[in-house]
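All protein chains but one are shown at their positions in the complex.
Should a chain be cited, it is by its letter among A, B and C, assigned in written order, with residues numbered from 1 in that chain.
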Amino acid sequence: MTLPILELRSISKFFPGIVALDKVSFDVYSGEVHMLLGENGAGKSTLMKVLCGAYQADGGEIYHQGQPVQIHHPGDARNLGIAVIFQEFSLVPYLNIAQNIFLGREYSGSIPGTLDHSRMHQEAKHWLRVLSLDIDTHTLVHTLGVAQQQMVEIAKALSQDAKILVMDEPTAALSDRETTLLFEMIRKLQSEGVAIIYISHRMAEVFSMGDRITVLRDGKQVGSADPKTTTPDELVQMMVGRRVDMAYARNFQSQPGRVALKLSHLCSENGIEDISLEVREGEIVGLAGLVGAGRTEVARATFGVDKVSSGTVEIFGKNRTGEPFQSVDMGLALIPESRKTEGLALIRSVEENIILSGLNKIFPSSWINNRKVQQISEDLIRKLRIATPSGKQSTQLLSGGNQQKIVIGKWLTTDSKIFIFDEPTRGIDVGAKAEIFALIYKLVEDGAAVLMISSELSEIVNVCDKAYVMREGKISGLLEKEALNEENILKLGMTDA
Amino acid sequence: MTNLLVELKNSSQLKNLFFRILVVVLICIALSFLTEAFFTTNNLLNVLRQASLLFLMASGLTLVFLTAGIDLSVGANVGMSACVAAVVMTTTGSTALGFLSGIGCGLLIGIGNGLLVTLLRLPSFIATYGMLWILHGLTYYFMAGTTINGFEKSFRFIGSGYLYGVPVPIYIMTLFLILGSIFTKYSIYGQQIYAVGANPLAARLSGVPVNRRLMLVYVLSGMTAGLASLVFLARLNSAEGDIGESLTLPAIAAVLIGGTSLFGGIGTMFGTLIGALILTLVLNGMNILTIDGNYQALVTGVIIILSVFLDLFFRRKSGS
Amino acid sequence: MLNTTLNEGFTIFPTLKRIPGVALMLFACMLVFSILNADFLSVPNLMNIGVQSTILLMISLPMTLVIMAEGIDMSIGALLTFCGVIAAYFLALTHNLPLAICMAILVGLVIGIVNGAIIVYLNMPPFVVTLGMLGICQSLALIVTDGQTISDVGNTIGLAYTGNFLGIPLPIYFAIVSYVVIHILLYHTRFGTYVFAIGGNRDALKLAGVRVNLHHIAIYALSGMMAGLASILLTARMNSGHPTAAIGMEFDAIAAVIVGGTSFEKGNGWLFGTFLGVITVGVLRNGLNLIGVQSSIQVASIGLLVLVALLLDSFKSKA
Partner (left out) sequence: MKHHRLLGTSVVLLTLTTGQAFADGEKIAVFTKNQTNPYFQAFRLGSDSAAKQMNASTTHYVPTKPDSIPEQLGAIDDVVVKKPTGIVLIPVDYKAINPGVKKINDAGIPVVNATDRAEAGNFVNWVGADDFSTANAAGKALVKALNGQGNVVILEGVRGVVGNTNRVNGFKKAIEEAPGIKLLASQPGNYQRLQGLQVMENLLQTYPKIDGVMAANDAMASGAIEALEGANRKALIVGINGSKEAVEAIKAGKMLASGDAAPFYQGCFATMSLIRSIRNLPVPKEIVFPPMVVEKATLANYDVAPDKQSCPAWSSIVK
């Protein structure tokens, strides 16, 4: 029995208020694909950051071929032959593909100090060809699409001919063809004896690619499994724990009322075409599809963030035009995809964030009464069970779940009738997830109309009354009742279906 | 865990404010030991009066900083508004008209800056810099190297008059401090301005009319400059093209020393007041100690870096 | 996908979208002035423009890198002045030109490093740090000279500005050499690549295992050093050291950089644009002087130039 090429023993990592990793042990052998499974926020990405030296573990040891090693610095990780494909891109927008691929590993030119651009471009071309990606390596990456950027990320990692390759949900942004390509690459590398740590929460991949599976939940290691002997359901059980059903528990029948939100033939400057859909009061409508299919763009165009190039957005029959603040006045609310960059003023307090959207309505005199602000925020903090010591706390100190609750709470201070949730549960632990859904249900029961964007099929299927599926900026179908199941969503969503 | 952090934060905010006042106090104590001329009612009033000119310019600037912007044209604005007001007053002989024209001029300039920043999406730094040159050019052109002087006593009052033994500019400063603090703390506009500075995108997605608030901020900054120019005018009893220019960088420095962040979303009017006080005290001290003027810029520079450093230091310690 | 540019080498040929307003402005100015004044296109006058733009160019080039790295250097004008004074001071003291030059460059380098170190290690906003440094340099210049002009510098240093080689004034060579060197630094060395990365995605650079801090400081060091170098020309130009000679020049430099199409964000920079920016301002001043336009109008037109150039860009980016 050979030694694992890399072994982590009871690794722990703490952040203010959160235990990101709790004594996680984990190892990988050369030539195997070790699947790292877990819900968003389970600690996968943190673990990976510890591996590549971006974070320092607060406890535990790392062994490389049996030898204890320290990874203080990304350089150390590279010296151990660890290469990482990051989920959030580690690319430099105004450098070209070749420069990005060789960032930090540039080839020196003949004249000392200078760079050998031609050689870097040649090799870059080679790797792009391997990934059958047909782009000029002189292209600046900020001009590439998401999928292409992801491919460049992959090329970057491959080009390091690493002994240990870590992939963080590499297929998240990829089309089918690209995905199959990637899988071929992985098989090839595997046969060349590269150890691969593959982070994902997509069942299909796990079973098709994995040799071994380790499941994380809430920063803890909940178990390992052999893909040949385990079933998806068991894994899901492990991933979400007992709360699997409760997370989506929906204990009411929705009575759709009048049409609240109506998009007709909507096109925006951000590349969505001819989007038509309807959301009625008292129902939850899903918007499914692969990342990059244009779901977020629909939300932005509807809310007035992106310019509408043609088509109309009707709110209770009235045409919506202009800026987001005008949409808000018409009763529209958007819970954006990214809390930190789009949802919260992180350096401001919980109170200030919660009150922000409601200011106009609560204080028509435009003078603020602090006692009232405090009441409202404390009331919401209680109602939404936001775990914060006080309303004065600055929001950046809170956990993802609580931050998300604040972003939602913001809209409960307005009289919004239509809520657009963009990935409401991304990066939130399962407990908070359940609470968020409870909130959504509450809204719907009170007659609100909800449009929910989600990448997690199970959510769409279990939560929504019906769901539109998008593909390449267009709506590829509407699924209702029993037709609303994961297979159909995938079929409609697949780029080459 | 978080509890502990919060306590730390709150306490540090106290510390933070406390530290600023402490600096002022320390400077005062030091000076009063160095010369008996310092700690006299007269000199303290004198310091406050000098600080008030700086504060008036800096207060509008503070709002701009809160939105992560900057207004380099504030000095040129003061110069132009002063000249406009002076011309109107001397030609029409009406103080009221002069008053209005001065503030009006500042307001127009503010609108100009606002349009450049919101409508045309220019970075405020460069937009207001271009504005600075244009304003100077116009002012020089119309003033043609002359100075206008000799204004009505009634008008001079706001600059050099006394009320109950206290110079009028100090009252104006206090008024601005109060109004400014109320506006930033207790009006929804203030709240929205903080949000815009802290995270413009989030503010926009939360239904804040971002462009309108930016506009508002530059207009207010312009108006304050306009009003400051009137006080300058009344104080100096004469108008010339570069009347305010020498105070542009000090005003910016005052805002920064006052703990307002360049990146927006953090800062208070009171902080700016303290910033203005610190700067004025340093110059006053050097004058009454008759220290060589060559060292003034040095001391100021060091104080800027130090105070901002300590500020960040405390804020970081609070874990945020 | 229009905006795809060869990032090293051929930046002189920008793609459509990259033609900044400043280029158009430059063209317009050249056209107008050559029509209005016969002397404008004369060789000696063009030389003039080049010579006069040299000092500004020499501090604007590194400023481009500083701004690309999401920083700013407000101290550069005062530093330029201070270094000039230092050069003059040592010349007057020792009449040893090489020593004086070395001292000037050394002082610039040291202060640049101090700027960088404070910014990077104490993690402070560049604007604040360099604004403070502005005051410090200003004072130091006054203290060294006690407010007087140092004119006992001999005649050797003056040649650096007035002298010429093969009929071309020396400053032009200074300009060309500094441009070429910094161009190579930016587009053909690791350092340059990392400048793009520090502004564009600092974490990515960290993850790539690069010692980011050192490179970050190096940017400010370069800026300081170039100020030292330029100060030689400044002193040569006045054939003396003056404690307020270049006060406020930082703004001209920053304006030139921004007008040249470098933005405060994401490490989006363009060195040649800066060159255009500097030349355009030079052409404008020179042309207006030739036509004999009133100075107050000149002041206003510089402001207009800055705004219009940027407006052209913002319209293009919208269109």
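Following the convention adopted for this analysis, contacts are C-beta pairs under 8 Å (C-beta built on N, C-alpha and C of every residue); 3 or more make two chains touch, one makes a residue touch a chain.
A quick note: this is a predicted structure, and the numbers were derived from the prediction, not measured.
One chain is not depicted; across the entire complex it touches B, C.
For the chain left out of this panel, the touching residue among B:Thr40, B:Thr92 or B:Ser154 is B:Thr40. Of the listed residues B:Phe155, B:Phe232, B:Phe270 or B:Phe314, the one in contact with the hidden chain in the full complex is B:Phe232.
Among the residues B:Val117, B:Val210 or B:Leu283, only B:Leu283 touches the chain that is left out of the figure. Panel shows chain C; residues 37, 39, 42, 44-45, 48, 51-52, 55, 142, 145-149, 151, 158, 161-162, 234, 237-240, 242-246, 248, 285-286, 289-290, 292, 294-296, 298-299, 302 of it touch the chain omitted from the view.
Taking the whole complex into account, chain B touches the unshown chain at residues 35, 37-38, 40, 42-43, 46, 49-50, 53, 133, 136, 140, 143-147, 149-150, 160, 167, 232, 235-238, 240-243, 246-247, 283-284, 287-288, 290, 293-294.
Heads up, the rule we're going with is that only the chains that are shown with their structure count from here on.
With chains as nodes and touching pairs as edges, the resulting graph is complete, every pair of chains being joined.
Of all chain pairs, the one joined by the greatest number of contacting C-beta pairs is B-C. Chain B and chain C have Cα centroids lying 30 Å from one another.
Here the spacing of chain A and chain B, counted between their Cα centres, is 44 Å. Contact residues of chain A toward chain B in the complex are 16-17, 303, 305, 323-325, 327-329, 334, 336, 341-348, 352, 355-357, 359-360, 363, 366-368, 370, 387-390, 392-394, 396-398, 410, 414. By the touch rule above, chain C contacts chain A in their complex via residues 1, 3-9, 184, 188-190, 193, 196-197, 199-201, 203-210, 266-269. Here chain B touches chain A in the complex through residues 1-3, 5-6, 9-10, 185-192, 194-195, 198-199, 201-209, 211, 265-266, 319-320, going by the rule given at the top.
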